[in-house]
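What follows is a single structure, and I will ask about it in a moment.
In this view, the complex is presented without one of its protein chains, the others remaining in place.
Naming follows writing order (A and B), and every chain is counted from residue 1.
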Amino acid sequence: MATKNISRPYTVAQKLYVFYIIKGMLINLRRFFTGLVLQRNWTIQYPEERRDYSQRFRGAHFISVDKNKTENCTACFLCETVCPAECIHIVAEERPDDQNPDGVWKEKKPLSFDIDLLRCCFCGFCEEACPKDAIKLSRDYEMSVSNRDDAIFDLAHLKREINGRG
Amino acid sequence: MDPVIFTTLAVVAKMLLLLAVTLGVVPVMVWFERRGAGWFQGRPGPNRVGPFGLLQPLADVIKFFFKEDWTPGNADKFWYWMAPLIALVAPLAAISVIPFGSHLVIGDSVVQMQLADVDAGVIFILAFAGLEVYPVILAGWASNNKYSVLGALRGSAQVVSYEISMGLALLSMLLFYGTFNMNEMVTWQTGTLWGFLPAWGCFFNPFAALVFWVSIFAETNRLPFDLPEGESEIVAGYHLEYGAFKFAAFFMAEYVAMIMAAALMITVFFGGYGFLPGMQTILEIATQQFGLGAAGIQNVTALLQFTSLASKVAFVMFVFVWVRWTLPRFRFDQLMDLGWKWLFPLSLVNLVFTAWLTWYMGQ
Partner (left out) sequence: MKWVVLMSNPISIPKEDLNYTSGKLPVHSDPNPEAKPLPKVTIDGKAYEFKPGDTIMQVAERYRLHEDIPRYCYHPGMPIAGTCRMCTVEVEKAPKLMTSCSTPAGDGMVVHTRSEKVLKSRNGVMDFLLTNHPLDCPVCDKAGECELQDYTFEYGPQESNFKEEKRVYESATTKKLSDKITLNMNRCVHCERCVRFTDDVTKTNDLVMVNRGWHKELTVTDEKVGLVNDYQGCLTDFCPVGALTMNDFRFEKRVWFLDKMPSLCDGCSKGCNIEVHHDKEVVQRYVPIFNEKVNNHWMCDEGRLSYHTYADANRIVSPLLPDTASGRLSSTNWETAATIVNARVKSASKVLVVVGTDATNEEAMLIKGHFSARAELKYHSGFGENKALDHLLRQSDKTPNTKGVAAIGLAPMQATDVNGKDLVVVFRQGRAQIPKVEGQDVILVGVYAREEIDALKASNVRIQAVLPSLATIEKEGSFTNCDGITQSFNAAVAHRGKALALPKILAALVGDKH
């Protein structure tokens, strides 16, 4: 690729600098009075106002449940396999027959299903990989926790009610 | 009343008033700096604490109070503690020679509206303003932190460099006024120039005014010259190791220094406590309305003069904030270029020209 040198020489006024400072300051003064008098803001007041995120926003994970509140996850490990951040940790077990009205379709279940949110990069690959539409990323973007253990979502937390999507 | 006791009481009252006003302005400025930043940038700014966010500085103070007052292990304890004290005391001392009015008449005594009417007022101010480089160096060195030392080096180099052009600009004005006394300077600047312009120093020597103005930005470490700090390179610079109330002292000192510099600039270049246009009319109306005597007229005049100075200082403070949120900061070499290659030689030339002009006019 050929390099093309373009020189844009400064004008005398630009070199003197003072006039352009004054010009810039006048522009900003207009901004000041716009903000002061018209209270025109470009920001949103977060806890009260909320931005409307896209339907495809990828936030906190959850696991969808069926009508019996049984998780749809069958511990197939596909999410754990595809996860680039290696933040999903599953231990599988066989569902006891007496708790399994769905028979062979839900004979395997996760004994534990942990997602380490501190490692997660919210790529959504787990959602793509899931053959049961079990793991999903909600639009919930408020995930701050006050201690590290709370940032590891376990199965009970993942099965929580999610409004909006899922 | 015994004149000695009266004078003592008057001085104490003036001291307290000066301290109260100066330090009282600091929280207002803190609030305005942050709220004003919001308005400049098209956002509301801090508006949660109290009406219009006015209690935000109070919240800050409470925060500073309850933070852990921590001293680094390898710091030089004495100078580490002295630095914020010097930072706060030096500009407060310098303010004492600024006249903020002519005088009040109480009973048959006359009270100067100035804490110390020093003949060499300008020299006094320069001496104490020059002290401002010490807290920067001391804080940086005593913290025993690499970033702090780098910030201190930058800060001292910057302050010393700009002090030269600032001094030269002042010197050219001293040639005009022919006095070091600040009251006399203000008196010199009363009246009008060609009938419509106030006879302010800045109109006689606009170049010196500009140089002085630029220099006080560097002197007070304000943007665009806030090189002693720098989040991306040296974190908080010289006050990196300061927390809680020691940091608050530095923080306050910055605003006190701004007030001091603004007052000095007003006094030397912008007519000091001299009446703003229209104030003479107010005085006349008040005199007629209330039927004031000579003492009353003098007192109202003094109050109006104080108002004039206060509003001028307020405007300069607004410009400080305005510039801060408008101009990007300089690189250090650009800063030094500007100081040594432009302002210093130009102010020298200006000084020589002024000297010649003064001599010529005196002929």
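In this section, a contact is a pair of C-beta atoms (placed from the backbone, for glycine too) under 8 Å apart; a residue touches a chain by one contact, two chains touch by 3 or more.
Treat the numbers as computed from the prediction; the structure is a model and nothing was measured.
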Displayed chains contacting the withheld chain: A
Given A:Pro9, A:Pro47 or A:Gly103, the one touching the chain that is not displayed: A:Gly103
Among A:Met25, A:Val65 or A:Ala92, the residue in touch with the chain that has been omitted: A:Ala92
Missing-partner contacts on subunit A, residue numbers: 74-78, 81, 92-94, 103-105, 107-108, 131-132
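To be clear about the criterion, only the chains that are shown with their structure count from here on.
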Intercentroid distance (Cα basis), subunit B paired with subunit A, Å: 49
Subunit A to subunit B touching residues, read off their complex: 18, 21, 24-25, 28-29, 31-36, 39-43, 45
Subunit B residues within the subunit A interface of the complex: 36, 38-44, 210, 322-323, 325-327
